[in-house]
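Encoded as structure tokens, here's the structure I'll be asking about.
Complex shown without one protein chain; remaining protein chains in place.
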């Protein structure tokens, strides 16, 4: 099965997770993916920073988008491990996530994701994410 | 500074994070903490399971509650690392989080958190969470 | 395939890894495992503490012993993720590792491991370890 396009992934995420704010999928080519999450005041925490769960959800979604761009529509792919390091307080603005594939194996996909506030170049959080892939695909 | 009680922690969480569903803090004694998060349909994902971000947010909050119960009100404590393993699909029902302190140091607190659906005994997700503590307290 | 006994695991480890100091496997029952690694001066680091790689190797071996006790001789099981938190400096003495299974799935086994110096009760390091299991067994 061939990979999904950025546009198809964005539509798929919106349909699968209707309750959740869908990030824009700016790019997704099987090797890297770049997403952007619009800022909303509901993401804020005391101190004017974006919440940790917002960051974790975006990192997880960025890796999912990367997997979808690599192997096509796999609704049964599930996160098995997510390791997140919180490095700097993100600004109250849009977040950019850049995911890159470390390994696309038969049963596991491992990638790393860097997050930053859109107006900055410094990484505010870094994640390594593992997805278990369905056996037949 | 002495630790906060479970009741005080629950009130503090509700006040600090008004936008977010506050879990009940059933117990928190500086060594362990037990929280319960009521089920809401907005937590659901395709397949009838509770979303990963819901689990990650609860694990993070459980460790924060444990820190507050150990050293008192520290609004400046921040998560620096969260490593989560997703083990089994949680049921569409309330979640219980049990946190226990691995180390309470001068500048870092490390704990582990087990999550399970309230009607089961099997762990559905496991986290190790590190908080950086403010220097003077 | 049924699990291996503690005694069989210890012999298997010694045979598979002849170059490495084999820990004693004190107990291994498919749910928990307990190993002890004798102290050697070659493990020491400046400050009189046991080296990080010694701790990581012991945590990995403890989880491997637990897997072997659960599903039998699986030479092809490989570590896919090891997350280690170093909590306190271990003493220059034997180390005890206690592993417990968080999930034994079809393709992945996840466990946690606590390490402590033999004369103490405080955990000096904590690991969460994932093994990929061979498909047919």
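For clarity, chains are labelled A, B and C in written order, and residue numbers in each chain start from 1.
In the analysis below, a residue touches a chain if its C-beta (ideal position, glycine included) is under 8 Å from a C-beta of that chain, and two chains touch if they have at least 3 such contacts.
Every value quoted in this text rests on a predicted model; they were computed, and no experiment measured them.
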- Query: Considering the whole complex, which of A:50, A:63 or A:128 touches the chain not shown?
  - Reply: A:128
- Using the touch definition up top, pick the residue from A:8, A:87 or A:118 that touches the left-out chain. A:87
- Query: If you put the missing chain back, which residues of chain B would it touch?
  - Reply: 80-81, 83, 107-108, 130, 132
- Which residues does chain C use to touch the chain missing from this display? 16-17, 19-20, 42, 44-46, 51-53, 56-57, 60, 75, 78-86
- Query: Of the residues in chain A, which ones touch the absent chain?
  - Reply: 83, 85, 87-88, 102-103, 105, 110, 112, 123, 126, 128, 130
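The definition used in the following text is that only the chains that are shown with their structure count from here on.
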- For chain A superposed on chain B via Cα atoms, how large is the rotation, as a multiple of 5°? 180
- Over half of interface residue numbers shared between chain A and chain C means same, under half means different, so which is it? same
- Note on the structure: Note: chain C sits from chain B at a C-alpha centroid distance in Å of 28
- Item | Length of the line joining the C-alpha centres of chain A and chain C, rounded to whole Å | 33
- Note on the structure: Touching two or more other chains in chain C are residues 83, 130
